[in-house]
Structures are given as structure tokens and as C-alpha cells.
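Notes follow once the structure below has been shown.
Of the protein chains in this complex, all but one are displayed in their positions.
Chains: A and B, in written order; residue numbering restarts at 1 for each.
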Amino acid sequence: WQSTVYSMVVFSATMVVIFWASVFLYTSFYFTFMPQESITWPIHFQFKSCENEPGICSNPNAVIPVLDPMRGSLLVRGQKYRVVVDLEMPESPVNQRIGMFLLNMEMKNQGGGTLRQSSRSAMMRYKSELLHFISTTVFAPLLLYGLQEEKQVVTVELFSQYEEDPLLPLSEVYIELASRHVELYAAQMRIHATFSGLRYFMFHYPLIAAVVGIGICMVFLSAVVILSWYQFSGPTFSPVQP
Amino acid sequence: WQSTVYSMVVFSATMVVIFWASVFLYTSFYFTFMPQESITWPIHFQFKSCENEPGICSNPNAVIPVLDPMRGSLLVRGQKYRVVVDLEMPESPVNQRIGMFLLNMEMKNQGGGTLRQSSRSAMMRYKSELLHFISTTVFAPLLLYGLQEEKQVVTVELFSQYEEDPLLPLSEVYIELASRHVELYAAQMRIHATFSGLRYFMFHYPLIAAVVGIGICMVFLSAVVILSWYQFSGPTFSPVQP
Partner (left out) sequence: WQSTVYSMVVFSATMVVIFWASVFLYTSFYFTFMPQESITWPIHFQFKSCENEPGICSNPNAVIPVLDPMRGSLLVRGQKYRVVVDLEMPESPVNQRIGMFLLNMEMKNQGGGTLRQSSRSAMMRYKSELLHFISTTVFAPLLLYGLQEEKQVVTVELFSQYEEDPLLPLSEVYIELASRHVELYAAQMRIHATFSGLRYFMFHYPLIAAVVGIGICMVFLSAVVILSWYQFSGPTFSPVQP
């Protein structure tokens, strides 16, 4: 009877150890294998103000250093990324009059060479005067208390499938707004990893992936434990008084 | 009696094998014979912004590479295609003032030579101020919550029966909007295969086509099986103790 209790205790303790070891293994695998899903940088546009009139007299441009001084490139090789720029624009008459404008982006390596470039047109969503009247009247309380604002966030996708060349890592991103009649409150650049295969499964179904991954680890560790237990304790049982 | 059961089992098993072989045959025939029905590419228009005033100062144009780097041309020889461009245009005063405008398309081969070209006029649907007032008032809730927008999708058919010359495969498509006063949210090019004959039947009535196709396969395979069965088992029955 004592032996049964003893073996139960040993079994339970072993299972608990195996479980926590599996959790640890899966967690470390997750954080090693999965790249950061999205990284955001603020864009601080630079331009030249006009001398004699209000307004700006050069195309706004900005350089974003994307190389982390500690860890090097933030992009994982073999992973495809979606590069997106968000422009926060007021619904001012100036912005409504510009219509379409181009946003240029150049990906540069450390030597300053251009790796890839892209140029996409963007535009604010049109709102007729009647709709503007209706929406301002309806949302007046929110507008007065600053919970809503007369602005739009224009999202421009510059690259849909950017993949880094390991030999020429991305060092800085040059962004230019090809219009000098634009008014911006703020802007930011986002890079999103587009996961596929196992990474897609692990990112979108983290719970199922964790259960499956920890289960596989536990099966594997249990097999190792059972094999090594037979290896050690087997010989003491089999020779029954030789 | 045992012999009857035995032959029943053999018959059923043969029928099941014949059925699944027919399904497999028909499916592989379908995917070999039927080209992709429609392919869509986004159009990223390029243009030059004006220096001194808002707006654009060159005709928007775009080049779409349609050659797949892996599989070569995406178009199947002997198949006719319909080439269509969708323009997503806001109902802004600028767009309402332009009236008709031309959309030019040039199909180019790898050397840059023009295979075929087409030029079609397009125009936004007119909406009077009264109708605009009524529709904005009626659909105000949808417009305020962004479920509907003050825009139109203008669809222009550039080619109704484009057929690829196997010797000069299509490599890239050049698109130009022959007006610099257009405002676009987005644009896309679609190529649709216009099926005729058997392909038309198989595409528009896939269930009937599948039943007929699998039936034909089964009849053919059954004939083969019966013939080969007579071939092998026949001689053992016919010589009744000579």
C-alpha cells in the first residue's frame, strides 16, 4: 500500500515537472520563432516655410532610421512585411482642394543605396457640403467636447510584400510627400509582419497553438522519461535471483 | 449462396473504385481545361504634382506587370478575355466638372512592343442637386456611419475579346488616364475569361457538368472493366469439360 502511494506521488511530481518544462519550452520557442507583429515609428516631416507668404515652399520629407542600435535590423529574414503610412489630415479647405497626391518611399541600406522604392497616390475621402452640415450638426456635442475632430486618417500602403535581403539590411526609410499644399497634424509609419503557415496559426490561434505545442512537448518529454526510467530501473527487476 | 455474396462484394468494390477514379479524372480534367476565370490587379497611378498650385500637372498613368515570374503568362492560349478597369471616384465637384474622359490601354510584350491598344471614354453618372439632396438626406444614417460613401465605381471595358498570341505573350499593361483633373480613390484592372462552348457549360452549370462528366467517365471505365473481366475470366467458363 505504501508503495502505491509512493509511486503515485512520484508519478504526479514527474507529470508536474514535465508540464512546466513543456510550458517553458513552448514559450521560449514562441518568442524565438515569432517576429514582432507590428512596429510603429512617428514621421517628423521637414520642409521649408515660404518667405513672403504663408504656407510651405518645399515638399515635406522625412528620414526614419529603422536600424535598432542594439539589435541591428528589426526585420526577420524570410518574413514578408506590409509597410503602411498613416497621415492624420484636417478636413480643411486646403486639403480638400489638393485632390490626389503622391507619397514616395525609398528603402535605403547603410551605404545610402536605394534597395526598393514605391510611390502611391493618396487622397482624402470627399464629403459634400450637405453631408458635412448633417454630420457636424449630429455630432456637435462630440465635436465641442473634443471627443471627435474634423480630421481624417489617410492610410497608404507603400509595400504589400516587403522582404528583406539579409546581405543588404534596411537601415533607413526616406519618405516624401510630393505636394506642398498638404496640411498634416501628424504621421506615422507602420510595418506589419504578414504571417503564413505555422506563424499564421500561432499568431491567430494562440490558445490552440499553445495547447497543441505544450501537448507535443509533454508527449516527447514523457517518452524520454519513460525510456530513461526503464533504462535505469529495468535491470534491477529482470534478474530474479540469478 | 456464398458465391453470390462474393460476387456482390466484388461488384460493389469495383463500382466504388470506378466512381472515385471517375471523380478524380473529372476533377483533374476540370482544373487542366478551365482557365482562371478572373484575375485582378490594383492600379497604382503615377503623376506629377503641380509646383505652384494644388492639383496634378501630368496625366496619371500606370504600368502593371502581368507576367507571373513563376508560371509565365497567366492567359491561356485560344481563350478570349474581357479586360475591364474599375475606377473608384468620389462625387466631388472636380470629378463632376470633368465630364467625359478617355482611358487608354496598351498591351505590351516583353520587348516593349505594343500588341494591341484601346481607348475608351468614361464618365461618372450624373446626379442632379435635388437628387443629391434627397439621397443624402435619406441615406444620412448610412453615410454618417461609413456604410455608404459619396463615391461611384466607374467600370470601363477596354477589350471585349482579347486573345493572346502564343508567340508574343502579354508582359505588361500600360494604362493612362487622358485627363489631369480626375480624382481617384483607387483603381483596379480585371481580366475575365469569356467562356464559350464546353467551358461555358462547365463554368455556368458546374453541378450538371460534374454529374455528366463523372457519368461519362464511369461508363467508360465500366466498359473497360467488363471487357477486361471477360478477357480474363471468360476462358475458364467457356470450355465445359472438352
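Note that in this section a contact is a pair of C-beta atoms (placed from the backbone, for glycine too) under 8 Å apart; a residue touches a chain by one contact, two chains touch by 3 or more.
Note that this is a predicted model, so its numbers are computed, not measured.
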Would you mind listing the shown chains in contact with the chain that isn't displayed? A
Touch assignment to the omitted chain, from A:11, A:29 or A:185, lands on A:185
Touching residue (missing chain; options A:54, A:78, A:112 or A:197): A:54
Over the whole complex, note the residues of chain A touching the chain we left out. 44-49, 51, 53-56, 60, 90-92, 94, 132-133, 136-137, 140, 143-144, 149-151, 183-185
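Assume only the chains that are shown with their structure count from here on.
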Expressed in ° and rounded to a multiple of 5, what is the rotation angle of the C-alpha superposition of chain A on chain B? 35
Computed distance of Cα centres, chain B from chain A, in Å: 33
